[in-house]
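Structure record follows, encoded as structure tokens.
In this view, the complex is presented without one of its protein chains, the others remaining in place.
We just call them A, B and C in the order they show up, numbering each chain from 1.
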Amino acid sequence: MFWLTSIVAIVATLLAISRLNATHALLYLIVSFLSVAVLFLQLGAPFVAAIEVIVYAGAIMVLFVFVIMLLNLGPHAVEGERQLLPPHAWIGPGLLAAVLLLELLMPLSNNQFIPTTGTAKHADHSTIPTIPTEAAPQLQERMVVGPKEVGIKLFSTYLLAVELAGFLLLAGLVGAFHIGREEPRTSAKPGAMEVPSQEGPA
Amino acid sequence: MNPIPMEQSLMVAAMLFSLGLIGLLVRRNVIFMLISIEIMLNAAGLAFVVAGSHWQAADGQVMFLFIITMAAAEVAIGLALVLRLQSDLPTLDVDAMDQLKGGDDA
Amino acid sequence: MLNYLALLPTLPLVGFLILTAFGKSLSKRSVVAIGVGSMALAAMLTIGIAIHFLSAPPPGHVFEQHLWTWFQVGDLAPGFSLYLDALSLAMILVITLVGFLIHLYSAEFMRDDDAYARFFAYMNLFVSLMLILVLADNLLLLYLGWEGVGMCSFLLIGFWYKKPENSKAAQKAFIVTRVGDTAMAIGLFLLITQLGTLDIQELGVRASEKWPVGSGMAVAAAALLLGGAVGKSAQLPLQTWLPDAMAGPSPVSALIHAATMVTAGVYLIARTHALFALAPVVLTAVMLIGLLTQLTAGISAVHQRDIKRILAYSTISQLGYMFFALGVSSNGAAINHLMTHACFKATWFLAAGAVIIAVNHEHDIFKMGGLGKKLPVLFWTMFFAGCGPFFSKDGILAEVWFSDTGGPFLWLLGLFGVFVTSIYLFRLLFTVFLGPLKNDVHWKPGLAITIPLVILATGSVVGAIVEYPRLLGYHPYATGTEAAHASPYLHAAIGKIAVGVALAGIYVAYRLFVRHKHYEAGEVVVPHITLRMRRLFAAGWYFDRAYHAAFVVPFQATSRFLRSELIDRGYDAVVALVQTGHRQIRRSQTGRLRWYAAGIAVGAVFCLGAVLL
Partner (left out) sequence: MNTTDLIALSPLLIVGLSAVAILLLISLRRNHRAVATLALGGLALAMASIPQAAAVAPHHIAPLMMADGYALFYSALLLAASFVVGLLSFDYLEQRGEQREEYYVLLLLATLGGLVLVGANHFVSLFLGLEILSVAIYVMVAYARSSPLAAETGIKYLILAGTSSAFMVFGMALVYAQTGTLEFGPMAAQLMQMEDFGLALPGMAMMLVGVGFKLAVVPFHMWTPEVYQGAPVPVTAFVATVSKGAMFALLLRFFAAFEADEAQPIMNILGLLAIASMLAGNLLALLEDNVKRLLAYSSIAHLGYVLVAFLAESSFGDEAVTFYLVAYFISTLAAFGVISVLSDGKSEADRMEDFRGLYWRRPMLATLMTAALLSLAGIPLTTGFVAKFAVVAAGVKAALWVPVFALALGSAIGLYYYLRLVVVMLSPVNPTDDSNSEATATDDAMSTRAPNPAILRPKKVPIGPAFALSILAIFLLGLGVLPTPLMDFIKSSVSELR
């Protein structure tokens, strides 16, 4: 089940980054996000699974779709996109990413993790998870960390962080408003900002 | 529910991350680059949830929420900039955006 | 009076600040009043301090003035503290007195220059920093002055930036001396880590406690300091910047590139002699560097045509003599030569500057001639000033003979240098001033030019008779020479041989360049030496052949070697290397976003790879 979901996520992502049509890519990306949401469920995190679907696959992707519609990137853009993407363009980045992946997989495959004990769940945030003296049973039933626990944590320990996240969104909001604001070009006041023309390449 | 070993889930996250990186490096269209960054951030979020699930703590999920917050803010600004670029330049090809570079490089 | 010591660097600094802030709005008269006036005050103050110091010596013949602690890093707390002893007294006398005279001269010399205020601002700043350099009681403050004077030198060489080659010269001077400065900075850090202090006196004490003579650390420290000194004083192999530095105005050459800044290296070695004494290898290196520089630069000087380049090579050569003396631990002789040379070379540079103006900016000495009748003051001041340093050089040579590390062979080589010196100096003098008149002279030096020349020439002549450092109570002479002083006749006789050789050189120059003026402009000078040598050694062919083989051929080879400026190429190569590096690495700034993203990815791969390995 886990592997099935993972493979779906990976294949969908691969398709998403390789599609020439932006809308198709977005659809694949949504598939990928949905399968990640399923992974979240399997990992015992139903709350973020829902958030993943609603916010990522929902809201953020809709934003992309809007912009693509605004830009009018229809089928005619596919041909242009094809020209921007010759097959050999994949080689370098592919190799680079492959090396990176290898470097990530290597420590992952031969790493000894601290096995968790059931008590860690109830541990206070500030206490150090204790290393059990004898190897605890690896295959114990995984507990679901549900919305309630997340919520409690969010609004007690991380209250300050939530406020800060508010500021983060505020910055995004103000910024998007300022940059995206439609302004009639003609109304630019005389002496409006104009960075000196750059020296062209010699 | 059968526990999923952390190593394997992290490997999936690493693969998604690498795919995002490939997308970022290969695509020349700004929108695809933004999408690729979303993939990478999502992979990082997945890794956090995996780790949180391993430690049976809500911290991983909390972190995921903040990551999604940041992704939203970033996408909003990024797309606004894309709109601006589209009206300035006829193309979204990032390689065409090289007004800013050294004056005399070879 | 001694308590006003801190005022000494302050006066020119104030001049600099006023000239910088209000320079544009001041009339030329006020600029002179401030620029020269501040120097006059400093010079008077110095005289006052000197009189006080000599008449009522402070305890231990050392006066220290602690102003404030600069900063404290760890247990290191360098201060703004001034240290006055006989050595620094000698230096401040040179700097302020010679400096004042050169300022006075500049008041007339630079009158027609638009950037009058800027010139005096730089000059005042230079003097201030130079005073800080010699009065510093710790190496860090000294380094401040060291870097500062280097910067002023850079600005003043490039003063007439309208000609691109002047700017190139300024850059070259800057880059080449940077090599030495970097070595010196590393040396300072070595001293900090090893000895935990930069106080010069304390360094000497701790070094001799901690390091045995000849220990690796002592050698390293001394060698690194020597690197700085070699760069600053234009010694082999970092000498190539000085001839090009003549692009600056003549007073600049006189003040910075003859009298003061270039002697900072000599001062540094004399000041930190305690360290060098622990590293005999380095002292030998100092001696050899001095000897080689002195010979090669002297030979080069004979082959120059540009009046200022002759003087530049001459300066390098004379500085070589000072290093020579330092190398045999004869600091007294070195400082004595430093002081007379300062008077002598300042005179010559100033007079040369006047000559250049008088002959309408001609630099080639073979396009001048017979100026002695038109400009007698210049001729006679140069003539007398030129005699002075031979006597101080005698002192050095005698010390070399008697010192433990020197000996008759080195003495002989030094003696040959004296011969060369007198040839190139009097070649210049005779060619320019004697013979038939070749130039129209529409210009006569005024009082502001003549007075400094006369005073400086007098200083040089007096230096021939009096040993200035001894007068000031500075007489560390080479070991072994004290014994020699027991037999003063021998000492004097050795010295007089040098004078004799010098006179012989003058005679040769006279024969070559006055009596037999066959050469025409543009012809290489060397063959004529052989020609004249043939007449000189009237006995005929054997000598001449031998001479030609042993002497002229190496001469020509050396001069060809030096003229092709092989060492120069080396530095050009360094510059080219850096610039190529710049261009190559700059290609990475393509302006392409994906390329930059790839940079980040490569960095990530690198970071991950590094922790996995």
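Note that a residue touches a chain if its C-beta (ideal position, glycine included) is under 8 Å from a C-beta of that chain, and two chains touch if they have at least 3 such contacts.
Every value quoted in this text rests on a predicted model; they were computed, and no experiment measured them.
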Field: Partners of the unshown chain among those that are drawn
entry: A, B, C
Query: Among C:3, C:27, C:69 or C:284, which one is in touch with the chain left out?
result: C:69
- request: Against the chain that's been left off, what residues of chain A make contact? List them.
  value: 103-104, 107-108, 111-114, 116, 120, 125-129, 131, 157-161, 163-165, 167-168, 170-172, 174-175, 177-179, 181, 183, 188-196, 198-199, 202
Task: Would you write out the residues of chain B that touch the absent chain, in ascending order?
output: 6, 10, 13-14, 17, 20-21, 24, 30, 33-34, 37, 40-41, 43-45, 47-48, 50-52, 54-55, 57, 59-60, 62-63, 66-67, 70, 73-74, 77-78, 81-82, 84-85, 88, 94, 97, 99-104
Message: Touching residues of chain C against the unshown chain: what are they?
response: 20-21, 24, 68-74, 76, 118, 140, 143-144, 147-148, 151, 154-155, 158, 161-164, 167, 170-171, 174-175, 178, 181-182, 185-186, 189, 192-193, 578-579, 581-582, 585-586, 588-589, 591, 593, 595-597, 599-604, 606-608, 610-612
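Just so it is clear, only the chains that are shown with their structure count from here on.
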Message: On the document's contact criterion, could you list the chains that touch chain B and likewise touch chain C?
response: A
- line: Note to self: most contacts are between A-B
Task: Between chain A and chain C, tell me the centre distance in angstrom, where each centre is the average of that chain's C-alpha atoms.
output: 67
Query: On chain B, where are the residues touching two or more other chains?
result: 21, 24-25, 28, 99-101, 105
Query: Going by the touch rule set out above, which residues of chain A reach two or more other chains?
result: 92-93, 96-97, 100, 104
- prompt: If you look only at chain B, which of its residues touch chain A in the complex?
  reply: 1-4, 6-12, 14-29, 31-32, 34-36, 38-39, 42, 45-46, 49-50, 52-62, 64-66, 68-77, 79-84, 86, 91-93, 99-101, 103-105
- request: Spell out the residues on chain B that touch chain C in their complex, using ranges where they run on.
  value: 21, 24-25, 28, 33, 94-95, 97-102, 105-106
- prompt: What does chain A use to touch chain B in their complex?
  reply: 1-2, 6, 9-10, 13-14, 16-18, 22, 25-26, 29, 32-33, 36, 39-40, 42-45, 47-48, 51-52, 55-56, 59-60, 63-64, 66-68, 70-71, 73, 80-81, 84-85, 89-90, 92-94, 96-98, 100-101, 104-105, 108-109, 111, 113, 116, 118, 120-121, 123, 125, 129, 139-145, 149-150, 152-154, 158, 161, 165, 168-169, 171-173, 175-176, 179-180, 198-199, 201-202
